[in-house]
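Of the protein chains in this complex, all but one are displayed in their positions.
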Amino acid sequence: MVGLTILFIFVLLAVAAPVLFGPPPALGSADAPLADPSWKYPLGTDEVARDVLALVAYGSRISLVVGFLATLISVGIGTLVGVVAGYNGGRIDTLLMRATDFFLVTPALVLAILVASVAGPSLINVIVIIGFTSWPATARVIRAQTLSVKERAFVARSRAYGARAPHLIRRHILPNVWSLIMASSTLTVATAIFLETTLAFLGLADPTATSWGTMMNRAFVAGAAGLGKWGYLFAPGVAVSLVIVAFTFIGRAFERILNPRLRERQADAVASAERAVVVR
Amino acid sequence: MSRGYLIGKLLHALVTISAILVLNFALFRILPGDPVRTLLPRGIPAAQVAATRTRLGLDEPLFPNQFVSYVSATATGDFGYSFQYRIPVTDLLAQRAGPTVLLVGSASLLAIVIGIFIGTLAGARPGRWFDNVTVGASLVLYALPVFWLGMIAIMIFGQFGFPVDGMLTPGFTAPDALAGLGDIAAHLFMPALVLALALVGQYALFMRTAVVDVMAEDYIETARAKGLREEQVVVRHAVPNALLPTVTLIGINLGVIFTGAITLEDVFGWPGLGSLIVSSVASRDYPVLEGAFLLIAVTVVAANLAADLVYGLLDPRVRG
Partner (left out) sequence: MATLAHSRSRHGFIAAVALAIAAILVAPLGTALADSPSPTAGSPSAEAGGGITLRIGTSQKWSSLNPFVALLGADYQITSLNYDLLVEIGPDLNPAPGIAESWTHSPDGLTWTFKIRQGATWHDGQPITADDVAFTYNYILDSFKYKDGSFGLSLFRDYLAGVTSVKATDAQTVVLITDKPSATILSAGVPILPQHVWKDISYEAASGASKDVKPFDNASMIGSGPFHLVQEVKDQYVRFEANKDFWGGAPKIDQLIVQYFPDPGPMVEALKNGQIDMIDQVPTTEFASLANAPGITTIKGAPVAMAELGMNSWVPQPGQARAHANEGSLGNPWLTKVAVRQALFHAVDKTAIVKTALLGYAVPGDSILSPGSPGYWSPSPQQAFDFDPAKTRSMLETLGFQDTDGNGILNVPVDAKAFDPKGAGKDFVLRLYIRKNQPQDLTAGEIIRDAFKQAGVGIDLQVVEESPFLANATFPSATNADADLYLWGWTGAFGPDPDFTLGRVAETSQISAWQDANYSNPEYDALYAQQHAQLDPTQRAVTVQKMQELFYTEGSYAVLWYPYRLQAYRSDRWQGIKTLPADGGAVFTSLAYGPYDTLLAAELKPAPGASAGATQSTAPTGGGGAGTIVLVGLLIVVGVVAGAAILYRRRSRPELGD
């Protein structure tokens, strides 16, 4: 519930930013650079004289958009790989799971840094990169669920009657893994937002687009910490953390609803460790 | 541990490393631009450039010729020359690996020990205030960007004279080993603490869950029935069993820890692999990026393998 509330507030902030704060703050649009918080600028201004609160609101757009779109790609790939592997089994399964393991162990951020440095910093690139590096956990979860659904009696019966694979997947498998996909997505969104922030901080996202990562980078470079500009320094960090906490809460709630028997001991514990790792 | 399990895991690791090699090769060969440019200093006459192209075999087909020479060069530890530093990438990586191992090692150890400790306390008595605080704090710590924590640490601890940049005081030559250690420790303090803080929540949460699970086991009841005190039950029976999945997490987690170290090293000017990667990105120093990625990826694979093997040793079901 807490998670949903936080998320709702940020979505509202992102959607209503133009209504609440006018157009994206232009360079030099506030009265003074690095102003302390005031009624007019509740979080102060940044070093190029922009309202920090408005920047946080507009920054939430990039973070949320990147988070959702990257998740869409990630969950899309993950579901496809998971369902195909789980449904077909055999060699295809082995092959796909090897690929999944490969991406699972490859440090996502390092890979993302490399690809971003090759492809160049842009919003689309960042989304695609995050989408393509964060799918393995979803694939694993979906595969496991597909395997168990496949063995259920009604699916087996359909197969015996000669139902074809696409039909089976659409009619029986997908509806049964759907809720799991949702749960997995919420955690992936958190991962994606985290990665975006990190890439932006490192200057691998578009340095001129206002996102929480670039804000933190700018605050750092402008010496906001030393100048005691707490509003400027804290706002983007707190915003990122809140959103990630929100998605984590939602994800956990989902899991609890879906899988009351989550605590199944070691084998499952390892799987949930992997899921935990995904958040970073 | 059965021989099959061991061989399977080894094979798996080998396949993964091969895939990383292929990816690495492909990624840096389909780059826009000319690799020769990244390899030569400025002001090279055209004839020499052509000679270099030939020498590097860049005019040959990507596959199999270039790939074969790439693999054989990599196998002999030859990643080429750094564009920024004009020294072999291998030397550069060797120089930078030490500080990163130090940072990552001390932060992880700190996080693991404290995380296991707190997780045990919380998990032994789930639902109590300590447990709730642990879970809440862990989730929040978990969500904080580590570089942001680093900035705030600079703000707070910088005032007390803690060094904010680098690993050694420039020009400081320690009169004795202890002073030298003290200098490094002072520089290490902030980044290691911050990284540990970012990791501790994960270990605590994980240990907590594992302990809760174990405490529900029949043999715990048996131990209690034998008249052991609760502390003894926890320390002697619950902790050893709950440690098992946590050990696995350490291996799986290594990639994540490196990830945190990259941004953190950038913030603290820590002379490790992370800051090397960051500056190589801006300089388009591809040979270094290529080498660093391979090094980190192989390390992570090795750590995963180690985790699997430890798991295999400890878990009776796998030991078989």
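A and B are the chain letters, set down in written order, and residue numbers restart from 1 in every chain.
Note that in this section a contact is a pair of C-beta atoms (placed from the backbone, for glycine too) under 8 Å apart; a residue touches a chain by one contact, two chains touch by 3 or more.
These figures come from a predicted structure and were not determined experimentally.
J.: Among B:192, B:212, B:249 or B:277, which one touches the chain that has been omitted from the display?
T.: In the full complex, the listed residue that touches the missing chain is B:192.
J.: From the list B:4, B:61, B:127 or B:161, pick the residue that touches the absent chain.
T.: Here the residue in touch with the unshown chain is B:161.
J.: Check each of B:8, B:64, B:77 or B:98 against the chain that is not shown and name the one that touches it.
T.: Per the contact definition at the top, the residue touching the missing chain is B:98.
J.: What is the set of subunit B residues that contact the non-displayed chain in the whole complex?
T.: Against the missing chain, subunit B presents residues 33-34, 36-37, 40-53, 83-86, 95, 97-99, 101-102, 105-106, 109-110, 113-114, 117-118, 121, 125, 130, 151, 154-155, 158-175, 177, 179-189, 192, 227, 229-232, 235-236, 266-269, 271, 275, 279, 282-284.
J.: Touching the missing chain, which residues of subunit A?
T.: Touch set of subunit A with respect to the missing chain: 26-28, 33-34, 47-49, 120-121, 203, 206-208, 218, 220-227.
The rule is short, and it goes like this: only the chains that are shown with their structure count from here on.
J.: For subunit A and subunit B, what's the span in angstrom between their mean Cα positions?
T.: Centre separation, subunit A to subunit B: 22 Å.
J.: Hey, which residues of subunit B end up touching subunit A in the complex?
T.: For subunit B paired with subunit A, touching residues are 12, 15-16, 19-20, 23, 27-28, 31, 139-140, 142-145, 147-148, 151-152, 154-155, 158, 202, 205-206, 209-210, 212-213, 216, 244-245, 248-249, 252-253, 255-256, 258-260, 262-263, 266-267, 277-278, 281-282, 284, 289, 292-293, 296-297, 300-301, 304, 315.
J.: State the interface residues of subunit A toward subunit B in the complex, per the touch definition above.
T.: 98-99, 101-102, 105-111, 113-118, 190, 194, 197-198, 201-204, 216, 219-220, 225-226, 233, 236-237, 240-242, 244-245, 248-249, 263, 265-266, 269-270, 272-274, 276-277, 279-280
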